[in-house]
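With one protein chain withheld, the remaining protein chains of the complex are depicted in position.
Letters A and B mark the chains in the order given here, with residues in each chain numbered from 1 onward.
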Amino acid sequence: MTQHFPALLIIIPLLSALLVSAMGWIDRRWCFPLAVASLAGALAVSIGLAAHVMAAGPIVYKMAGWRPPIGIVYVIDYLNAPVLVVILAVALLNLISAKVWIEKDFEDKMGAYLGLYLLFLSGMVGIVATGDAFNLYVLLEIGSLTGYALIGLGKERAPLSSLNYLFMGTIGASFYLLGIGYIYIATGTLNMADIALLVPQLEGSGTLFLALIICMAGLFVKMALFPLHGWLPNAYSNAPSASAGLIAPLTTKVMIYAMVRVGLTVFTPAFTFARPLLSEAIVWLAIAAIVSGSLLALMQRRLSRMFTYIIVAEVGYMVGGFWLGNKAGVTGATLHIINDAAMTLTLFMAVSAIIWKLGSDKFEDLQGLFGKMPFTMIGFVIAALAVIGIPPTCGFFSKWYLITGGINAGQWGFVAALLFSSLVNAVLFFRIFEIAFFEPFAEGHGHHDHGPVFNEAPVTMVAPLLIAALSLIALGLYTGDIVTKLIQLALPAGIA
Amino acid sequence: MKFLAMIAVVLTGGLLIFHTGAFPDFGDANSPANTYLSPYYLENGQADTHAPNVVTSVLADYRGYDTMFETTVVFAAGLACFFLLRRKQKPGDTPRMYRHLPTGVTLHIKEGGTLPAEDSAVFRRLDSEFVPHQIIIKNTCRIVIPFIQIFALYVVAHGHYSPGGGFQGGVLLAASFILYAISHDLRRAIRRFPEKVAALFGSMGVLIYAGTGVLCLLFGANFLNYEALAPLLGVSPVMARSHGILIVEIGVAFAVMAVIIWIYYNLSSAGKHDEGL
Partner (left out) sequence: MNDLLPLIADKYNYWIYIVLMMLGLYAMIGKNNLVKKIIGMNIFQTSIILFYVSIAYKKGGTLPIIMGDAHGGGHAAVHAADYINPLPHCLMLTAIVVSVATLGVALALAIKIYRQYGTLEEDDINHQIRMQAGQ
């Protein structure tokens, strides 16, 4: 059965999405357990796959039994095996944490909600696992379409934010599709590995270069790279809490994975990084993203909104690191996909627990939170330390690789932006710690005489949060293994 | 904003137009796109899948995995429209119009008023906007709809030999139903094809497609490799592929029909399933 794991990875969420959405009409009590069970099953499969890849090397799975350029293949290699595990773990933890929210917000539409949740996930898993450039587009649209719906049923401005996200997302995906068309015109094939074989013969082809630019532009819109980030903060901060914890960690990160995949596997590093001017320009865009994201985060007075701008800055980290084009930079960017997904998940789960108890995530409402919700705050603090980049949390290590990459490339602007952003993050989070820890004891709060009352979120929220927080430390401690046993092997020759 | 949009659009378009010089001419049979991969499909499609229509064999077999997700996209859209729009209303939340058939008097019943029974023979529910009684339209549609549906089934079944297949046939089936809903009214259409049935048919259609793939998996072949079904269907592997294409096309037709109708219900009544277009 092991040889069919790549197919199972996507069949399990897909079939269970169909079953769950049908169950919503028959017996609603079955929906949630089914969804959790299927995610757990898919997670187990992805772990099995990762172990298999580490032991025996990449797997190519031929869908419908046709050989690669004719049919569609799934390729599980050193690059996407860890990303798959992280995606499924994020989805599972968030689903458990969001249980109370789903029961409250979508009581009579639970089947549809969980169905969309699982379809979103099968889209994300498919994007990461596929070895066919056009198949990636189809799965991209599944992930986006369900994402619009998951966001659209949120608070006040959610439908408008979601429609704007839909417009931008469609522009991005259509540009990606157009880029694939240009590749198809130049090479006549859609299979990633096959395109990579043909690229060296087309070294000077303008069509292929334009295809690279169009594909990247499309993906930049989808991942919200500055200055195309306008849709992201509204869409993520107005989303229902249950969806925000799924979409915020996954969408942008998976798009960055797609960028890495297209840059390394489709176009090959020799072609992608052949034009210093283009790489330089994109790195400067990334620097602008990091600086503007950090500054805008400083101006926010709501936790979830602040986090969305941190995401904008983090996108800059990864795009910049990748386009440095050297070994340390690309390693850092890939490692940061994994780490940032885990960090963002932890942050959004903590916010969701805070909103569940307080009904708000405005800064002024956070007073005395360490006393009220100590376990939630432990998770929050660990995530904050990871985002700032303090060892031994994982954030430190990926940032270390990124900075090394910047130094090796002599790109001092990028190094400075990273250090600046870490500093701003420290300011951001210590400001919140101050409010949440010290303010109730400050003067002028007479009604807080007895100190904050212990009022923790339900255990289904706290347990996944603490697991995610611990995983941040675990990811940090095992960074060496992840890098040497997976990511270094994933980098094709040709990256200095 | 408009000026900025214009500049951005013209720049993008200019860049793309500037580059068209390097593209193959329109209708060039020797471009890489037309010589590298596609001759394989044209030359071997019939031998591999026993389907003269190469588009069908590429769609449902060579790239059948794409098509499974294509069906899933349709299903996801139906689910999304339902999830975003549907709201349950209790009778009596909004004013309603009824016609008392024996006298021809039209009644306007306000919120909270007593409503006649749902299946009353004396009172008939009317749309709140005046719709004249269109006997010609109703009867024409009643005559045309069965023919549309028969043609739709032909399109589904004949996808191997002529342009057609599950998507086209499914859309035709859905169109016949939408025609019924427009020419009569939404409530009667929903009574014939309830929302729950549409939702379950949608899941079932995709399930037929994915289930066929899983069945191949259980027979030990790769996902969606219909050849594995040869012993089950009692035919040669090539014919098994041909039959497999038909099975998944039927699944696609189910899903597309049900979901398009479901989307129509939700969009036309803004999720109330009360009064349509």
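As a working rule, a residue touches a chain if its C-beta (ideal position, glycine included) is under 8 Å from a C-beta of that chain, and two chains touch if they have at least 3 such contacts.
As the structure is a computational prediction, the values presented were derived from the model and not from experiment.
> Just one of A:L166, A:A217, A:V381 or A:A436 touches the chain that is missing; which is it?
A:L166
> Have a look at B:L16, B:V122 or B:L232 and name the one touching the chain we're not showing.
Counting the whole complex, the residue in contact with the absent chain is B:L16.
> Specify the residue from the set A:W101, A:Y117, A:Y184 or A:Y309 that touches the hidden chain.
A:Y184
> Tell me which stretches of chain A touch the chain missing from the display.
Given the touch definition above, chain A has residues 134, 138, 141, 145, 148-149, 152, 156-157, 159-160, 162-163, 166-167, 170-171, 174, 177-178, 181, 184-185, 190 touching the missing chain.
> Go through chain B and note every residue touching the omitted chain.
1-2, 4-6, 8-10, 12-13, 16-17, 20-21, 23-29, 31, 33-35, 37-39, 41-47, 52-55, 58-59, 63, 66-67, 70, 73-74, 76-78, 80-81, 84-85, 161-163, 167, 263, 266-267, 270-271
Just so we're on the same page, only the chains that are shown with their structure count from here on.
> In angstrom, rounded to a whole number, how far apart do the mean CA points of chain A and chain B lie?
Chain A and chain B have C-alpha centres separated by 32 Å.
> Taking the touch rule as given, give the residues of chain A at its contact with chain B in the complex, in rising order.
Spelled out, the residues of chain A in touch with chain B are 4, 7, 11, 14-15, 18-19, 21-22, 24-25, 61-66, 69-72, 108-109, 112-113, 115-116, 119, 122, 126, 132, 134-135, 138-139, 141-142, 145-146, 148-149, 152-153, 159, 184-190, 205-207, 210.
> Sort out for me which residues of chain B touch chain A in the complex.
Residues in contact with chain A: 15-16, 19, 22-24, 31-38, 40-41, 61-66, 69-70, 72-73, 75-77, 79-80, 82-84, 86, 88, 196, 199-200, 203-204, 206-207, 210-211, 213-214, 217, 221-227.
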